[in-house]
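Just one protein chain is left out here, and the rest sit where they should.
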Amino acid sequence: MNLDKLSVFRGDCPVVDTVSLVLEPGDFVGLIGPNGAGKTTLMRAALGILEHTGSSSLSVMPQSDRAKQAAWLPQVREIAWGLSVRDLIGLGRLPFGPIQKNDMHVEAAIIKMELNAFSDRIATQLSGGEQARALIARALAQDTPILMADEPTASLDPANQISTLKTFSELAEAGKGIIASIHDLGLAARYCTKLALLDRGKLVAFGPADAVLTPDNLRTVFSIEAHYEKTKEGIIFQPLSVLKKSNKNSAQGDTLK
Amino acid sequence: MLVFLQLFKNILGNVALLFWATFTYAAPQKIVSLNLCTDQLLMLLADPNQIASLSKIVHDPNVSFLAEKSTEFKKNRGDAEEIFIDNPDLVVAGVYTEKATVQILQSLGVRVEIFPIEQNFDDIIQNIRKMGLLVGHSERSERMIDDFNIRLEELKSGITERPRAAIYSANGYTTGTDTMSGQILKIAGFRNITEEVGMSFGGTLPLETLVMLQPDLVITGKAYPGHSRSEEILKHPALRPFKSITQTDAKWICGTPAVLDAVAELQRAHPEKGLR
Partner (left out) sequence: MRLGLFLIFLVTLLFLCSLLIGHTQAPLSTSLKALISGQGSLGTVMQEIRLPRAILAVLVGGSLGLSGAAMQGYLRNPLAEPGLIGISGSASLGAVLSLQTGFASMFWLALPLSALGMSIFAVFLIILLSGKQGRSLTLILAGIAISALAGAMTSLVLNLSPNPYATAEIVFWMMGSLADRSFDHVWIALPFSVLGAMMILSLGPALNALTLGEDTAQTMGINLVKTRYALVIGVAAMIGATTAVAGAVGFVGLVVPHILRRWVKSQPSSLMWASMLGGAALVLAADILVRLVLPDRDLKLGVVMAILGAPLFLHLIYKTRAELS
(Lines give C-alpha, C1' and ligand atoms only; values in the text may rest on other atoms or scores of the structure.)
Protein backbone atom coordinates (compact mmCIF):
# COMPACT_ATOMS: atom_id res chain seq x y z
CA MET A 1 0.00 0.00 0.00
CA ASN A 2 1.22 3.41 -0.97
CA LEU A 3 0.19 6.68 0.63
CA ASP A 4 1.34 9.85 -1.06
CA LYS A 5 0.87 13.25 0.55
CA LEU A 6 -2.38 12.10 2.09
CA SER A 7 -4.25 14.90 3.88
CA VAL A 8 -7.62 15.08 5.57
CA PHE A 9 -9.18 18.40 6.46
CA ARG A 10 -11.79 19.18 9.02
CA GLY A 11 -12.82 22.62 7.91
CA ASP A 12 -9.57 24.39 7.21
CA CYS A 13 -7.70 22.45 9.82
CA PRO A 14 -5.64 19.46 8.61
CA VAL A 15 -6.28 16.42 10.79
CA VAL A 16 -3.91 14.35 8.67
CA ASP A 17 -1.20 16.46 7.10
CA THR A 18 0.60 15.30 3.91
CA VAL A 19 1.46 11.81 5.12
CA SER A 20 3.48 9.66 2.74
CA LEU A 21 4.06 6.08 3.73
CA VAL A 22 4.71 2.71 2.07
CA LEU A 23 3.45 -0.55 3.52
CA GLU A 24 5.36 -3.58 2.21
CA PRO A 25 4.24 -7.20 2.52
CA GLY A 26 5.78 -8.53 5.72
CA ASP A 27 5.54 -5.19 7.51
CA PHE A 28 3.68 -4.93 10.79
CA VAL A 29 3.50 -1.19 11.29
CA GLY A 30 2.53 0.11 14.70
CA LEU A 31 0.84 3.47 14.35
CA ILE A 32 1.60 5.44 17.48
CA GLY A 33 0.97 8.95 18.67
CA PRO A 34 -0.89 10.82 21.38
CA ASN A 35 -4.68 11.10 21.53
CA GLY A 36 -5.97 13.13 18.61
CA ALA A 37 -2.84 12.74 16.52
CA GLY A 38 -4.94 11.53 13.58
CA LYS A 39 -4.23 7.79 13.69
CA THR A 40 -7.81 6.63 13.04
CA THR A 41 -8.37 9.34 10.48
CA LEU A 42 -5.22 8.36 8.61
CA MET A 43 -6.27 4.72 8.37
CA ARG A 44 -9.84 5.51 7.34
CA ALA A 45 -8.62 7.87 4.65
CA ALA A 46 -6.12 5.29 3.43
CA LEU A 47 -9.00 2.78 3.16
CA GLY A 48 -10.96 5.25 1.08
CA ILE A 49 -13.92 5.58 3.45
CA LEU A 50 -13.04 9.18 4.28
CA GLU A 51 -12.70 12.16 1.95
CA HIS A 52 -9.05 13.11 1.49
CA THR A 53 -6.54 14.84 -0.75
CA GLY A 54 -3.33 13.25 -1.96
CA SER A 55 -3.46 9.60 -2.96
CA SER A 56 -3.81 6.18 -1.46
CA SER A 57 -3.24 3.13 -3.62
CA LEU A 58 -6.28 1.54 -1.92
CA SER A 59 -8.77 4.34 -2.24
CA VAL A 60 -8.32 4.64 -6.00
CA MET A 61 -9.51 1.04 -6.49
CA PRO A 62 -13.14 0.20 -7.14
CA GLN A 63 -14.84 -0.62 -3.86
CA SER A 64 -15.32 -4.30 -4.59
CA ASP A 65 -11.62 -4.77 -5.48
CA ARG A 66 -10.56 -2.84 -2.41
CA ALA A 67 -12.52 -5.26 -0.25
CA LYS A 68 -10.31 -8.06 -1.55
CA GLN A 69 -7.14 -6.04 -0.83
CA ALA A 70 -7.67 -4.68 2.66
CA ALA A 71 -9.63 -5.64 5.75
CA TRP A 72 -10.52 -3.18 8.49
CA LEU A 73 -11.05 -3.62 12.21
CA PRO A 74 -12.57 -0.47 13.68
CA GLN A 75 -12.06 0.39 17.31
CA VAL A 76 -15.78 0.30 18.12
CA ARG A 77 -16.67 -3.38 18.36
CA GLU A 78 -20.07 -3.27 16.80
CA ILE A 79 -22.06 -6.49 16.59
CA ALA A 80 -25.65 -5.46 15.98
CA TRP A 81 -27.38 -8.83 15.97
CA GLY A 82 -26.97 -12.06 17.86
CA LEU A 83 -25.27 -14.04 15.11
CA SER A 84 -23.38 -17.20 15.93
CA VAL A 85 -19.63 -16.69 16.09
CA ARG A 86 -19.17 -18.82 12.98
CA ASP A 87 -21.71 -16.78 11.00
CA LEU A 88 -20.12 -13.58 12.23
CA ILE A 89 -16.71 -14.69 11.01
CA GLY A 90 -18.33 -15.86 7.78
CA LEU A 91 -19.29 -12.23 7.05
CA GLY A 92 -15.62 -11.76 6.18
CA ARG A 93 -16.23 -13.78 3.02
CA LEU A 94 -18.89 -11.35 1.73
CA PRO A 95 -16.60 -9.63 -0.83
CA PHE A 96 -16.11 -13.02 -2.51
CA GLY A 97 -19.73 -13.81 -3.26
CA PRO A 98 -22.25 -16.04 -1.50
CA ILE A 99 -20.92 -17.48 1.73
CA GLN A 100 -20.25 -21.23 1.55
CA LYS A 101 -20.80 -23.66 4.40
CA ASN A 102 -17.52 -24.82 5.98
CA ASP A 103 -15.55 -22.19 4.09
CA MET A 104 -11.88 -22.99 4.67
CA HIS A 105 -10.95 -19.36 5.35
CA VAL A 106 -13.57 -19.21 8.10
CA GLU A 107 -12.38 -22.47 9.66
CA ALA A 108 -8.79 -21.29 9.48
CA ALA A 109 -9.67 -18.01 11.18
CA ILE A 110 -11.54 -19.85 13.94
CA ILE A 111 -8.51 -22.03 14.60
CA LYS A 112 -6.09 -19.11 14.38
CA MET A 113 -8.03 -17.09 16.99
CA GLU A 114 -8.68 -20.21 19.13
CA LEU A 115 -12.42 -19.82 18.89
CA ASN A 116 -13.30 -23.50 18.34
CA ALA A 117 -15.05 -23.71 21.68
CA PHE A 118 -17.12 -20.61 20.94
CA SER A 119 -17.97 -21.11 17.29
CA ASP A 120 -21.63 -21.93 17.92
CA ARG A 121 -22.17 -19.40 20.69
CA ILE A 122 -24.11 -16.17 20.16
CA ALA A 123 -21.56 -13.44 19.49
CA THR A 124 -23.37 -10.73 21.45
CA GLN A 125 -23.35 -12.91 24.57
CA LEU A 126 -19.56 -13.30 24.64
CA SER A 127 -17.23 -11.32 26.89
CA GLY A 128 -15.47 -8.24 25.54
CA GLY A 129 -12.22 -10.09 24.92
CA GLU A 130 -13.97 -12.96 23.19
CA GLN A 131 -15.90 -10.54 20.99
CA ALA A 132 -12.67 -8.80 20.07
CA ARG A 133 -11.15 -12.12 19.04
CA ALA A 134 -14.23 -13.03 17.03
CA LEU A 135 -14.03 -9.71 15.17
CA ILE A 136 -10.33 -10.19 14.46
CA ALA A 137 -11.17 -13.64 13.13
CA ARG A 138 -13.79 -11.98 10.91
CA ALA A 139 -11.13 -9.68 9.47
CA LEU A 140 -8.77 -12.63 9.00
CA ALA A 141 -11.45 -14.56 7.15
CA GLN A 142 -11.52 -11.77 4.59
CA ASP A 143 -7.98 -13.01 3.87
CA THR A 144 -6.67 -9.80 2.33
CA PRO A 145 -3.02 -8.88 1.73
CA ILE A 146 -3.51 -5.83 3.93
CA LEU A 147 -5.05 -5.65 7.39
CA MET A 148 -5.72 -2.40 9.21
CA ALA A 149 -6.75 -2.36 12.85
CA ASP A 150 -7.69 0.54 15.09
CA GLU A 151 -6.48 -0.15 18.64
CA PRO A 152 -7.05 -3.89 18.46
CA THR A 153 -5.67 -4.32 21.99
CA ALA A 154 -7.80 -1.69 23.69
CA SER A 155 -9.64 -3.01 26.76
CA LEU A 156 -8.12 -6.46 26.46
CA ASP A 157 -6.37 -8.23 29.33
CA PRO A 158 -2.57 -8.64 29.05
CA ALA A 159 -2.75 -12.21 27.80
CA ASN A 160 -5.21 -11.26 25.09
CA GLN A 161 -3.16 -8.18 24.16
CA ILE A 162 -0.03 -10.25 23.73
CA SER A 163 -1.67 -13.06 21.81
CA THR A 164 -3.43 -10.62 19.50
CA LEU A 165 -0.24 -8.81 18.60
CA LYS A 166 1.58 -12.12 18.27
CA THR A 167 -1.02 -13.25 15.79
CA PHE A 168 -0.56 -10.05 13.81
CA SER A 169 3.18 -10.42 13.72
CA GLU A 170 2.86 -14.04 12.58
CA LEU A 171 0.53 -12.90 9.81
CA ALA A 172 3.05 -10.28 8.77
CA GLU A 173 5.79 -12.91 8.71
CA ALA A 174 3.53 -14.95 6.46
CA GLY A 175 3.55 -12.04 4.01
CA LYS A 176 0.66 -9.73 4.91
CA GLY A 177 1.05 -6.00 5.38
CA ILE A 178 -0.47 -4.86 8.65
CA ILE A 179 -1.06 -1.45 10.19
CA ALA A 180 -2.44 -1.17 13.70
CA SER A 181 -2.74 1.83 15.93
CA ILE A 182 -1.45 0.94 19.37
CA HIS A 183 -1.35 3.02 22.52
CA ASP A 184 0.87 0.71 24.51
CA LEU A 185 4.32 1.75 23.26
CA GLY A 186 5.95 -1.20 24.98
CA LEU A 187 3.84 -3.74 23.12
CA ALA A 188 4.23 -1.79 19.90
CA ALA A 189 8.01 -1.77 20.28
CA ARG A 190 8.11 -5.52 20.93
CA TYR A 191 5.83 -6.84 18.20
CA CYS A 192 5.82 -4.37 15.32
CA THR A 193 8.46 -4.50 12.62
CA LYS A 194 8.18 -0.77 12.13
CA LEU A 195 6.65 2.12 14.01
CA ALA A 196 5.01 5.18 12.49
CA LEU A 197 4.86 8.15 14.85
CA LEU A 198 2.08 10.61 14.18
CA ASP A 199 1.90 14.01 15.84
CA ARG A 200 -0.79 16.55 15.05
CA GLY A 201 -1.50 14.90 11.72
CA LYS A 202 2.13 14.80 10.62
CA LEU A 203 4.23 11.70 10.25
CA VAL A 204 7.14 12.57 12.54
CA ALA A 205 9.11 9.36 12.34
CA PHE A 206 8.85 6.04 10.50
CA GLY A 207 11.15 3.08 10.95
CA PRO A 208 12.32 0.46 13.44
CA ALA A 209 11.55 1.00 17.10
CA ASP A 210 14.97 2.28 18.16
CA ALA A 211 14.86 4.90 15.40
CA VAL A 212 11.39 6.11 16.37
CA LEU A 213 11.23 5.86 20.15
CA THR A 214 14.14 8.21 20.68
CA PRO A 215 14.21 10.24 23.91
CA ASP A 216 13.85 13.31 21.76
CA ASN A 217 10.65 12.11 20.02
CA LEU A 218 9.23 10.89 23.32
CA ARG A 219 9.81 14.28 24.87
CA THR A 220 8.45 16.43 22.08
CA VAL A 221 5.52 14.24 21.05
CA PHE A 222 4.42 12.41 24.23
CA SER A 223 6.02 14.62 26.94
CA ILE A 224 7.34 11.54 28.71
CA GLU A 225 10.61 10.00 29.74
CA ALA A 226 11.02 6.28 29.35
CA HIS A 227 13.31 3.36 29.91
CA TYR A 228 14.33 1.67 26.66
CA GLU A 229 16.44 -1.45 26.53
CA LYS A 230 17.16 -4.12 23.96
CA THR A 231 17.39 -7.53 25.67
CA LYS A 232 17.47 -11.09 24.42
CA GLU A 233 13.80 -11.27 25.45
CA GLY A 234 13.13 -8.45 23.02
CA ILE A 235 12.72 -4.74 23.52
CA ILE A 236 11.75 -3.56 26.98
CA PHE A 237 10.10 -0.17 26.96
CA GLN A 238 8.61 1.40 30.02
CA PRO A 239 7.38 5.01 30.33
CA LEU A 240 8.72 6.45 33.58
CA SER A 241 7.52 9.99 34.11
CA VAL A 242 5.54 12.82 32.63
CA LEU A 243 7.60 15.87 31.77
CA LYS A 244 6.56 19.32 32.82
CA LYS A 245 4.06 20.60 30.31
CA SER A 246 6.28 23.49 29.33
CA ASN A 247 5.82 22.65 25.66
CA LYS A 248 2.50 23.02 23.95
CA ASN A 249 2.33 19.61 22.34
CA SER A 250 -0.12 17.88 24.60
CA ALA A 251 -2.41 20.87 24.84
CA GLN A 252 -2.56 21.23 21.10
CA GLY A 253 -2.97 17.50 20.74
CA ASP A 254 -6.09 17.68 22.89
CA THR A 255 -7.72 20.32 20.77
CA LEU A 256 -7.56 17.98 17.83
CA LYS A 257 -9.65 15.32 19.52
CA MET B 1 -96.50 4.35 31.01
CA LEU B 2 -94.41 7.38 30.31
CA VAL B 3 -94.70 6.73 26.61
CA PHE B 4 -98.46 6.82 26.81
CA LEU B 5 -98.42 10.00 28.79
CA GLN B 6 -96.16 11.54 26.18
CA LEU B 7 -98.46 10.37 23.40
CA PHE B 8 -101.49 11.67 25.21
CA LYS B 9 -99.80 15.00 25.71
CA ASN B 10 -98.95 15.16 22.01
CA ILE B 11 -102.49 14.39 20.92
CA LEU B 12 -103.87 16.89 23.37
CA GLY B 13 -101.38 19.44 22.13
CA ASN B 14 -102.30 18.88 18.50
CA VAL B 15 -106.01 19.07 19.21
CA ALA B 16 -105.49 22.24 21.19
CA LEU B 17 -103.37 23.66 18.40
CA LEU B 18 -106.04 22.86 15.85
CA PHE B 19 -108.74 24.27 18.03
CA TRP B 20 -106.82 27.41 18.82
CA ALA B 21 -105.66 27.94 15.27
CA THR B 22 -109.09 27.62 13.82
CA PHE B 23 -110.56 30.33 15.98
CA THR B 24 -108.14 32.85 17.35
CA TYR B 25 -104.85 32.29 15.59
CA ALA B 26 -102.77 35.28 14.65
CA ALA B 27 -100.23 33.97 12.17
CA PRO B 28 -96.62 34.43 13.27
CA GLN B 29 -94.66 36.97 11.23
CA LYS B 30 -91.07 36.09 12.17
CA ILE B 31 -90.50 32.37 11.77
CA VAL B 32 -87.12 30.71 12.18
CA SER B 33 -86.47 27.15 10.98
CA LEU B 34 -83.69 25.02 12.44
CA ASN B 35 -84.09 21.90 10.33
CA LEU B 36 -83.64 21.09 6.65
CA CYS B 37 -87.09 19.52 6.33
CA THR B 38 -88.95 22.27 8.15
CA ASP B 39 -86.98 24.76 6.00
CA GLN B 40 -88.47 23.29 2.87
CA LEU B 41 -92.02 22.93 4.20
CA LEU B 42 -91.85 26.50 5.41
CA MET B 43 -90.78 27.78 1.99
CA LEU B 44 -93.62 25.82 0.38
CA LEU B 45 -96.35 27.06 2.72
CA ALA B 46 -95.50 30.38 4.36
CA ASP B 47 -95.41 33.81 2.74
CA PRO B 48 -91.81 34.83 2.08
CA ASN B 49 -92.11 37.80 4.45
CA GLN B 50 -93.07 35.45 7.31
CA ILE B 51 -89.70 33.71 7.13
CA ALA B 52 -87.00 35.22 9.33
CA SER B 53 -84.28 32.66 8.67
CA LEU B 54 -83.63 29.10 7.53
CA SER B 55 -80.97 26.60 8.52
CA LYS B 56 -77.67 26.90 6.72
CA ILE B 57 -77.74 23.43 5.15
CA VAL B 58 -80.80 24.25 2.99
CA HIS B 59 -78.40 26.04 0.66
CA ASP B 60 -76.76 22.75 -0.34
CA PRO B 61 -78.36 21.33 -3.52
CA ASN B 62 -77.07 17.85 -2.56
CA VAL B 63 -79.63 17.66 0.21
CA SER B 64 -82.16 20.37 -0.51
CA PHE B 65 -84.41 20.45 -3.58
CA LEU B 66 -85.29 24.08 -2.84
CA ALA B 67 -81.67 25.19 -2.61
CA GLU B 68 -82.14 27.74 -5.35
CA LYS B 69 -85.21 29.27 -3.81
CA SER B 70 -83.52 29.40 -0.42
CA THR B 71 -81.00 31.96 -1.63
CA GLU B 72 -83.51 34.76 -1.04
CA PHE B 73 -83.70 34.02 2.69
CA LYS B 74 -81.37 34.68 5.59
CA LYS B 75 -79.57 31.63 7.00
CA ASN B 76 -78.87 30.76 10.63
CA ARG B 77 -76.18 28.59 12.13
CA GLY B 78 -78.60 27.11 14.62
CA ASP B 79 -77.22 28.47 17.89
CA ALA B 80 -79.59 29.81 20.52
CA GLU B 81 -77.95 33.22 20.94
CA GLU B 82 -78.19 34.10 17.27
CA ILE B 83 -81.84 33.03 17.13
CA PHE B 84 -82.93 34.69 20.34
CA ILE B 85 -81.46 38.05 19.26
CA ASP B 86 -83.65 37.82 16.12
CA ASN B 87 -86.69 37.72 18.42
CA PRO B 88 -88.80 35.25 16.38
CA ASP B 89 -92.43 34.59 17.22
CA LEU B 90 -92.13 30.96 16.11
CA VAL B 91 -89.26 28.50 15.80
CA VAL B 92 -89.82 25.27 13.86
CA ALA B 93 -87.44 22.38 14.39
CA GLY B 94 -87.06 18.66 13.81
CA VAL B 95 -86.82 15.86 16.33
CA TYR B 96 -83.07 15.72 15.80
CA THR B 97 -82.46 19.42 16.28
CA GLU B 98 -79.96 20.02 19.07
CA LYS B 99 -81.93 19.45 22.29
CA ALA B 100 -79.99 22.04 24.26
CA THR B 101 -80.78 24.74 21.74
CA VAL B 102 -84.49 23.94 21.83
CA GLN B 103 -84.55 23.87 25.63
CA ILE B 104 -82.75 27.15 26.09
CA LEU B 105 -85.00 28.87 23.56
CA GLN B 106 -88.08 27.53 25.31
CA SER B 107 -86.81 28.63 28.71
CA LEU B 108 -86.29 32.10 27.26
CA GLY B 109 -89.95 32.11 26.28
CA VAL B 110 -89.58 31.47 22.56
CA ARG B 111 -92.28 29.27 21.05
CA VAL B 112 -90.70 26.16 19.49
CA GLU B 113 -92.66 23.62 17.45
CA ILE B 114 -91.06 20.25 16.82
CA PHE B 115 -91.88 18.27 13.67
CA PRO B 116 -91.63 14.47 13.88
CA ILE B 117 -89.67 12.43 11.31
CA GLU B 118 -91.88 11.15 8.51
CA GLN B 119 -91.74 7.40 8.11
CA ASN B 120 -94.50 7.07 5.53
CA PHE B 121 -96.68 9.17 3.26
CA ASP B 122 -99.36 9.67 5.94
CA ASP B 123 -96.75 11.33 8.11
CA ILE B 124 -95.97 13.70 5.24
CA ILE B 125 -99.61 14.72 5.09
CA GLN B 126 -99.63 15.25 8.86
CA ASN B 127 -96.58 17.48 8.72
CA ILE B 128 -97.89 19.51 5.77
CA ARG B 129 -101.12 20.06 7.67
CA LYS B 130 -99.27 21.01 10.85
CA MET B 131 -97.06 23.52 9.02
CA GLY B 132 -100.06 25.01 7.22
CA LEU B 133 -101.84 25.57 10.51
CA LEU B 134 -98.78 27.03 12.21
CA VAL B 135 -98.08 29.60 9.50
CA GLY B 136 -101.76 30.45 9.19
CA HIS B 137 -102.24 29.14 5.64
CA SER B 138 -104.37 26.04 6.08
CA GLU B 139 -105.99 26.62 2.69
CA ARG B 140 -102.58 26.17 1.02
CA SER B 141 -101.75 23.06 2.98
CA GLU B 142 -105.14 21.43 2.36
CA ARG B 143 -104.84 22.10 -1.37
CA MET B 144 -101.33 20.69 -1.32
CA ILE B 145 -102.60 17.57 0.47
CA ASP B 146 -105.39 17.05 -2.08
CA ASP B 147 -102.98 17.37 -5.01
CA PHE B 148 -100.60 15.05 -3.24
CA ASN B 149 -103.25 12.35 -2.81
CA ILE B 150 -104.42 12.57 -6.40
CA ARG B 151 -100.93 12.28 -7.81
CA LEU B 152 -100.12 9.45 -5.41
CA GLU B 153 -103.06 7.40 -6.70
CA GLU B 154 -101.93 8.01 -10.27
CA LEU B 155 -98.45 6.82 -9.55
CA LYS B 156 -99.67 3.72 -7.73
CA SER B 157 -102.07 2.61 -10.45
CA GLY B 158 -101.31 -0.12 -12.91
CA ILE B 159 -98.56 -1.88 -11.04
CA THR B 160 -98.79 -5.67 -10.88
CA GLU B 161 -95.18 -6.67 -11.02
CA ARG B 162 -92.80 -5.86 -8.18
CA PRO B 163 -89.11 -6.19 -9.13
CA ARG B 164 -86.67 -6.70 -6.25
CA ALA B 165 -84.60 -3.62 -5.56
CA ALA B 166 -81.96 -2.57 -3.06
CA ILE B 167 -81.16 0.95 -1.96
CA TYR B 168 -77.41 0.80 -1.42
CA SER B 169 -75.37 3.68 -0.08
CA ALA B 170 -71.94 4.47 1.27
CA ASN B 171 -70.41 1.95 3.70
CA GLY B 172 -72.81 -0.71 2.42
CA TYR B 173 -75.75 0.88 4.19
CA THR B 174 -79.13 -0.23 2.94
CA THR B 175 -82.45 1.39 3.70
CA GLY B 176 -85.40 -0.66 4.92
CA THR B 177 -89.13 -0.45 4.29
CA ASP B 178 -90.04 1.65 7.34
CA THR B 179 -88.24 4.73 6.11
CA MET B 180 -89.08 7.49 3.69
CA SER B 181 -86.76 5.99 1.06
CA GLY B 182 -88.33 2.59 1.65
CA GLN B 183 -91.79 4.10 1.10
CA ILE B 184 -90.70 5.82 -2.11
CA LEU B 185 -89.36 2.49 -3.35
CA LYS B 186 -92.60 0.73 -2.42
CA ILE B 187 -94.92 3.31 -4.00
CA ALA B 188 -92.80 3.24 -7.15
CA GLY B 189 -93.61 -0.44 -7.46
CA PHE B 190 -90.54 -2.23 -6.17
CA ARG B 191 -90.04 -4.79 -3.46
CA ASN B 192 -87.30 -3.86 -1.02
CA ILE B 193 -84.68 -6.56 -0.78
CA THR B 194 -84.39 -5.93 2.96
CA GLU B 195 -87.71 -7.74 3.41
CA GLU B 196 -85.82 -10.93 2.53
CA VAL B 197 -83.16 -10.41 5.18
CA GLY B 198 -85.43 -8.92 7.84
CA MET B 199 -84.27 -5.34 8.18
CA SER B 200 -87.23 -3.01 8.51
CA PHE B 201 -85.31 0.19 9.10
CA GLY B 202 -82.09 -0.72 7.36
CA GLY B 203 -78.51 -1.35 8.29
CA THR B 204 -75.24 -2.55 6.87
CA LEU B 205 -75.77 -5.12 4.16
CA PRO B 206 -72.47 -6.85 3.40
CA LEU B 207 -71.49 -6.61 -0.24
CA GLU B 208 -71.29 -10.40 -0.37
CA THR B 209 -74.87 -10.73 0.83
CA LEU B 210 -76.09 -8.20 -1.68
CA VAL B 211 -74.38 -10.04 -4.53
CA MET B 212 -75.84 -13.35 -3.36
CA LEU B 213 -79.35 -11.82 -3.20
CA GLN B 214 -79.14 -10.95 -6.91
CA PRO B 215 -81.41 -7.89 -6.89
CA ASP B 216 -83.13 -6.79 -10.12
CA LEU B 217 -82.12 -3.21 -9.45
CA VAL B 218 -79.56 -1.45 -7.28
CA ILE B 219 -80.32 2.16 -6.42
CA THR B 220 -77.29 4.11 -5.27
CA GLY B 221 -76.92 7.60 -3.96
CA LYS B 222 -75.25 10.39 -5.83
CA ALA B 223 -71.54 10.64 -5.02
CA TYR B 224 -70.44 13.63 -3.04
CA PRO B 225 -67.57 15.80 -4.28
CA GLY B 226 -64.12 14.98 -2.97
CA HIS B 227 -63.33 11.37 -2.25
CA SER B 228 -64.38 8.90 0.39
CA ARG B 229 -63.52 5.29 0.89
CA SER B 230 -67.08 4.84 2.16
CA GLU B 231 -68.44 5.48 -1.32
CA GLU B 232 -65.89 3.28 -3.11
CA ILE B 233 -68.08 0.26 -2.36
CA LEU B 234 -70.67 1.62 -4.81
CA LYS B 235 -68.14 1.27 -7.63
CA HIS B 236 -67.01 -2.21 -6.61
CA PRO B 237 -66.55 -4.53 -9.61
CA ALA B 238 -68.80 -7.11 -7.94
CA LEU B 239 -71.76 -4.74 -8.44
CA ARG B 240 -71.09 -4.26 -12.15
CA PRO B 241 -73.25 -7.19 -13.33
CA PHE B 242 -76.37 -5.63 -11.76
CA LYS B 243 -78.69 -3.09 -13.25
CA SER B 244 -78.04 0.00 -11.26
CA ILE B 245 -79.30 3.57 -11.17
CA THR B 246 -78.08 6.57 -9.25
CA GLN B 247 -81.21 8.13 -7.89
CA THR B 248 -81.36 9.01 -4.26
CA ASP B 249 -80.96 12.75 -4.07
CA ALA B 250 -82.39 15.79 -2.29
CA LYS B 251 -86.00 14.83 -3.05
CA TRP B 252 -85.62 11.62 -1.05
CA ILE B 253 -84.56 13.17 2.19
CA CYS B 254 -87.52 15.11 3.55
CA GLY B 255 -91.23 14.46 3.65
CA THR B 256 -92.48 17.01 1.17
CA PRO B 257 -94.55 16.71 -2.02
CA ALA B 258 -91.23 16.36 -3.86
CA VAL B 259 -91.09 12.69 -2.83
CA LEU B 260 -93.67 12.10 -5.55
CA ASP B 261 -91.19 13.46 -8.09
CA ALA B 262 -88.71 10.98 -6.63
CA VAL B 263 -91.28 8.20 -7.12
CA ALA B 264 -91.88 9.27 -10.70
CA GLU B 265 -88.18 9.37 -11.48
CA LEU B 266 -87.66 5.96 -9.92
CA GLN B 267 -90.52 4.51 -11.94
CA ARG B 268 -88.51 5.08 -15.11
CA ALA B 269 -86.63 1.95 -14.07
CA HIS B 270 -89.84 -0.01 -13.51
CA PRO B 271 -90.76 -2.46 -16.30
CA GLU B 272 -94.44 -1.50 -16.32
CA LYS B 273 -94.14 2.22 -15.71
CA GLY B 274 -90.90 3.02 -17.42
CA LEU B 275 -92.12 2.50 -20.98
CA ARG B 276 -94.71 5.27 -20.84
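Letters A and B mark the chains as written, and numbering starts fresh at 1 in each.
Here is the rule we use: a contact is a pair of C-beta atoms (placed from the backbone, for glycine too) under 8 Å apart; a residue touches a chain by one contact, two chains touch by 3 or more.
All of these numbers come straight from a predicted model, not from anything done at the bench.
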Chain not shown: contacting residue from B:71, B:171 or B:246: B:171
Which of A:66, A:133 or A:176 contacts the chain that the document leaves out: A:66
Candidates A:26, A:54, A:74 or A:239 - the one touching the absent chain: A:74
Touch residues of subunit A, complete complex, unshown partner: 44, 47, 49, 63-64, 66-68, 70-74, 76, 78-84, 87-88, 91-92, 94-95, 122, 135, 138, 142
Touch residues of subunit B, complete complex, unshown partner: 170-172, 204, 206-209, 211-212, 214, 224-233, 235-238, 241
